[in-house]
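First the structure, then my questions, so here it is.
What you see is the complex with one protein chain gone and the rest in place.
Let's turn to chain A:
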């Protein structure tokens, strides 16, 4: 009976369990910490973070420094150990994949909800009551958002204006804010190009970063740019190009059997085999040249010998187009990637009107214009440092994602804290109407919504308590366009300032923020599985 006295061990050695209050506390603490980490980057006057990696981003040992205010990038980079914090990081990642923007907002919103919930739990309100209240609140908020949404799809001019405004709003919180009109125009042009073509996706817009000059020298170019040059003595300009895309070894066709080798008795036969190998390469090139094409692009290297053979055949041959490059080319040129060259008839050859060399800064690039999928375009970013270019690329990516989702879901809402205040107002009405304990939860939802404009005002160095009170009053009076003008530090009509945001982004922030918070609320037990034992090293 000695066993009965020992504590019963249910879990494996090394596994941990946190229960009820402890579990909830650790969730709240983790989630709120994450929210606090990114909340200072929110809004047009948000701050940046340095991401410092002592081992370097690319694993080359050189310490690297990244400066960013993109929520998704920050959260992706900082390692988190807390399960609830992980959920919030996931949330921002999903937001990034789904709509591309609002990655900070969604995290901050979820963490603010949890901050409110923590207080309610302290008041002994059961988590399920809170969840029920939130459910009601989110339905009302969504309804309010739906109602406030404007759809200008019918009027192309107005719609373009909308897109432009959305791009400006998104850019205003980024590094590019000084040049937001300039970049907003570029992005809108790019999106409108691919808009009417069902085959085009965001993939068709290529972003190329080139060091040097300033951000204002960035431009949008027709067609597709490839950062490669043709081989020596090959044509530098091809009209009516027919492009064969390939992924094949152009050094030699090796027998891929381990340990295969040539065994000879004398140098002569060795030389003959070498000649035979060369002959084989020549045959391969001849086979390739039989295709109805005048440009050959290979993913792998093209060695000197085949390069010269191509030059003799007046074929432009481009080697070492990287994986992404060649996939994209296949997409925009409408060709397919081949690796064997026996049946010349069945292969789709990519086409474009003109391939020529263009100078960007110091470098020469190849431009494919008039591609069969006519909507492809390239956005060339210029900037003084790597960091600026990287951050600019992230910003442009966000804008393009938002615009792309806007052309699918054409409704727009007002930004600058207007939509949040509007939703909060609608929820506030519900508070007064509802009975029972849920009322607290609904109230907390409204508070969390109001936190977003509060934080934006704080970041801009304004008196948030004063501004938010004014904003609330305006909305209570029914002024549905009121929002924060963070540049002048006052409440103004967002309609006049043209601060518009994508409806889809806002809805996504509301829904996934709520979902994430609810998920964390439901947790009352955290189980950590035992770390897997490392197998003992045999070499020791």
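By our rule, a contact is a pair of C-beta atoms (placed from the backbone, for glycine too) under 8 Å apart; a residue touches a chain by one contact, two chains touch by 3 or more; residues count from 1.
The working rule: contacts and distances are computed from a predicted model.
Trainee: For the complex's missing chain, which UniProt name, "Nucleolar complex protein 3 homolog", "Autophagy-related protein 101", "Phospholipid-transporting ATPase" or "T-complex protein 1 subunit delta"?
Mentor: "T-complex protein 1 subunit delta"
Trainee: Of A:90, A:189 or A:277, which residue touches the hidden chain?
Mentor: A:277
Trainee: For a quick check of understanding: of A:211, A:330 or A:354, which residue touches the chain that isn't displayed?
Mentor: A:211
Trainee: Need a quick check: the contact residues on chain A for the chain that isn't drawn.
Mentor: Where chain A meets the chain not shown: residues 36-37, 40, 45, 47-59, 63, 65-67, 69, 74, 77-79, 112, 115-116, 119-120, 123, 125, 175, 178, 211-214, 232-233, 251-252, 254-255, 260-268, 270-271, 273-274, 277-278, 303-305, 307-309, 311-312, 359, 362, 384-388, 431, 439-440, 443-444, 447, 451, 454, 457-465.
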